[in-house]
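Excluded from the complex is one protein chain; the other protein chains are retained at their positions.
For subunit A:
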């Protein structure tokens, strides 16, 4: 019942596969027969889910995840993948052409407020962020990176072509691959952010077109741009990586995850009333699941129920998941079952707040700001908070600063609890003017219940007049710092990989039970560089021409002009009389 469209094409696939497989069987009987059964021939599957988490401040957080799992090998020599079903062809061609092992791209509008909203399921910095692991068979990583950014800028209608060597870094310890693999040579990793990048409907439109059902069926009907961009935080991302195909993990499959996180504000979208429904958030309700999806579910976080809010319509399905170090309970609405939609054949969840509550303080939190005055020097302060009462844990701080803020690394200080805290690992790559940005990575041990401050002084460079943007008085952006940490977890994390885990808890692979991996992004900085007055040439020309015309002109006239006395003109009678007198030769009248 859930796969009417796909099954027909599956049959065709299978039939074609069977006939040619039979031929190959005759030729060299080494073919395995696993490709012939329908279960194995279903090479790609699609799952969608929506998680709604009400926040204590009255806002509401909705996280969409669409996952396509495809059992194929793009990078196999001599074989060109030419039949795409659920996996989008544009991304598949990008992966095979540029030998990409992992690709993560996100577009974010707004800043995630960790202290008010907790930790997000998938963190992302403001603007656009792109990080890619290439395969180790690539010989020219920089060339591939440049072409990849251009192709992606065409696919997502974003100006990713502004990513070049002046804002790309190769982190040596952060951003380890999130997928399968063992070799992690950081020469094949590239990371870049564009903090100034705008996200609007033109980025959402191609993103929606990558989904198998588009925006016509399933959870994607809720993605209306007029509501999504009227929010405090909007982030859409695409993550592609190789994952385990099954629990034994003997073979790889490609996973494409499209995630969309949005936080609706109580006052702008909610009109001040602490009551949310799907219709109020998205101006649509759910009517059916995507026919191509094997599972389509809505999870609502009811851990704080019933003291904090009430949820209707009620559902008997409950699920517990350990995510972000905490055990949470979820109400599950399974859209593939017809009774979820009820009499009206549409699902509109309603959440009504009943009381106020206190949110658990997040264990890790970071801030960043610029100190100092004037347009010559300044100081970057990064503050990292460890709110755990008794455990210390290490964090990896990565800073990528553009070349026009010249850092003085000898002034770098790391202090915790007003004492010096020496990092156990520092990797610093200085900038080259107009070629390379600064990269600073440090592994810092955070003492329990403390605030750690990292400060470094910098000097602002004077750019050439052609390097300024058309609106230089707005300022120049410095990308967010990334803080990666293994935070101690309050509840034992699940290290087993099972197929029916909800998507939001299976994004980051869990290696040990006692801690979970989290990535926190700080604010981007906006600094003013010494800006010349661009109207100066025009003003100078006007002033100079005026001075030259008035001053030199008068002087020239004084030197070269001769004065002649001018006779006043006589009336007509006297002129006639003068004429007669001239004939006579007698002196003239005056």
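By our rule, contacts are C-beta pairs under 8 Å (C-beta built on N, C-alpha and C of every residue); 3 or more make two chains touch, one makes a residue touch a chain; residues count from 1.
Throughout what follows, contacts and distances are computed from a predicted model.
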Remark   = The chain missing from this complex carries, among "GPI-anchor transamidase", "AP complex subunit sigma", "Cell cycle checkpoint control protein" or "Exostosin glycosyltransferase 2", the UniProt name "GPI-anchor transamidase"
Remark   = Per the whole complex, from A:85, A:113 or A:224 the residue touching the absent chain is A:224
Query = Of the residues listed, A:115, A:198, A:318 or A:492, which one is in contact with the missing chain?
reply = A:198
Ask   = In the full complex, which of A:89, A:435 or A:511 touches the chain missing from this view?
value = A:511
Remark   = Among the options A:165, A:350, A:486 or A:577, the absent chain makes contact with A:486
Ask   = So that we can see where the missing chain sits, which residues of subunit A does it touch?
value = 16-17, 20-21, 30-32, 34-35, 40, 72-73, 76, 79, 81-83, 109, 146-147, 150-151, 153-155, 157-159, 161-162, 172-173, 176-182, 184, 196, 198-202, 205-206, 224-226, 228-230, 244, 248-252, 394, 396, 424-425, 427, 443, 469-471, 484-486, 508-509, 511, 517, 534
